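A single protein chain has been removed from this complex, and every other one stays in its place.
For reference, chains read A and B in written order, and residue numbers begin at 1 within each chain.
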Amino acid sequence: MSIIDKTWIGIQRRFGRQRIRKFALGSIPFIVLIGTWQANSTFGWLPPVFIPELGAVWEAAFTLQEDCPSTGAIFAMHNDCLLTNHIFSSINRVALAALIGLPLGIFFGILAGMNRTVSRFLEPVGVFANSISGIAWIPLAIVWFGVGWMTTLFIMLNTIFWLLFFNAMLGVRGVSKVYENSVLTMGGNRWHLIFQVYLPGAMPSIIAGIRMSMGFGWRALIAAEMIGGTSGLGFMIFTSAQDFKIEEVFLGVILISLIWIATDRYLLAPLEKWTIHRWGMVWKPE
Amino acid sequence: MRDGRKVLTARDLLGVPVINLVLVIICLIGLWWLVSASIENPDRYLPSPLAVAMSSIDMIEKGVLPSYFSDTLVRLVIGSIIGLAVGIPFGLLLGINRTVSDIFYPIMNFFQSVSGIAIFPIIVIWWGNSDETVLAVILYTSFFPIAFSVLSGAREVPMQYLNAVRTMGASRYRIIRDVLVPGALPHIATGSRLSIGFAWRAVIAGEMLAGREGLGWMIFTGQDADLTAQVILGMIMIGVTWIILDHYLLRPFEADTIERWGLVQR
Partner (left out) sequence: MADATTDTAMLGFRTRRWYQRRDVVFIIVVTAIVAVYYAYGYVTGPGRITAELHAALDADPKRMNIVITPKFAPEQFHMAVFQKYGSMRGTEGMAATLYRVKPADVRRLSRRYWIEKIDLAPGK
């Protein structure tokens, strides 16, 4: 066997034939897209203001950063490091909103779900709060907090909180009364109830709620930055669009989608896999 | 189910006991009134329920509110219909052939993560602040949920049915019409509900960003003109409209479709 055959067989053994096939097939549209994109710039089908050149988008990343003094200044969020400033602002808000919103939502949701009458009473509240999408809260948030980071943080916090509250409440309500009664008969107190029955029982709802609310929250954050923010990726693409700087807009859009794909694929989906799939709480047929 | 009893009680209409809903609404409005009365500048930060009610009556009398409301709904309906009309065939196409779905799945995933909100600035550069921009954003947002749902629905149709119809000599068209579409109908119904939900959010956002008249524009200009009562009125209308749409149109559509077309495995 020639060396090519040997390496090819080695690669197939390492990665799996179906995986290679899926990867190769899946990259065809991307190659076609990038090819047409480049062809557009070389042949000039559409003016560059509508579809920028591939190279221009790549360079825009560096143009935005050119006044940045040093790598240390990037992390200190120096004023001139525009691109990294925006990226870090958005990510900081996501992290902060997740840090505050997730525990609050889960806590209040479980609390509300514990008492049957209270949860029946609060269910319309949850339904109504969820039906006012996070984006519709933006003008009210601007009235309360002005234009700035507080508004954007509030919007994402709001979106995460209500979705998790509702999901946690429904999750706790769905736990069969048998489990509650069994823990109580064995002499458990309220803490045992919460940690041994309610929390694990509501876990599928909560984890699914975390994944959904982060998705909705991220989109609402971008919208809030567009309308009522002063920094962040949403703000960057909105203002660049007003200046018709389409390379920056494309760059921002690609970054937004990459950040979400990375978060979902490497943070949220594994979270779901390691908790509720591994513990057998939900069955996802393949 | 109900043995042919045709009596509609209020409980059926509302889904929760009437007394429960009434109590919750009274409590919420009471809480609202209290908070509004205890802050220093209520007209700007949290107008009282009375102020919001007066604002709504004023806007209805002047014909402003019905016009905005119908503008938004028309955009939602047109955008959803086009989104569903494009998404369902696309999903079926992908669901028939495994190779085709393997080709398009990753790029659809990529474009789905570029939400409609993020693609708005690009479309605004292409088409300016117009109705077409809002419609394009609605289409973009509502296309992916339905396409993915239909794709997974078509893939889940059991092979026995496909093989059975093939052994009876069905052409490709008959396979699609008689097996794939009915088999995927429950997923189509669920996907439609998700897709119209996304479209609703996109309508409001698009109106705010592109400055087209409608409910989203109403709350945005309310904030601009310092008419917080208008903002809160708009938010309440957005919430109530979605609740009515979801509970009386979309969920029954999904439930009834699953009831009629769902396969035993569900």
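Here is the rule we use: a residue touches a chain if its C-beta (ideal position, glycine included) is under 8 Å from a C-beta of that chain, and two chains touch if they have at least 3 such contacts.
In this text, all values refer to a predicted model and were calculated from it rather than measured experimentally.
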Touched by the hidden chain, restricted to displayed chains: B
Candidate in contact with the missing chain, chosen from B:Y45, B:F90, B:W126 or B:F253: B:F253
Residue among B:K62, B:R98 or B:R174 touching the omitted chain: B:K62
Sites on chain B contacted by the missing partner chain, in the whole complex: 1, 4, 61-64, 67, 248-250, 252-253, 255-256, 259-260
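What we mean here is this: only the chains that are shown with their structure count from here on.
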Mean-CA-position distance for chain B and chain A (Å): 20
Residues of chain B touching chain A in the complex: 16, 20-21, 23-25, 28, 44-45, 99, 102-107, 109-111, 113-115, 117-122, 124-126, 200-201, 204-205, 208-209, 216, 219-220, 222-223, 228, 231-232, 234-235, 238-240, 242-243, 246
Residues of chain A that touch chain B when the two form their complex: 21-22, 25-30, 33, 49-50, 120-125, 127-129, 131-133, 135-140, 142-144, 219, 222-223, 226-227, 234, 237-238, 240-241, 244, 246, 249-250, 252-253, 256-257, 260-261, 264
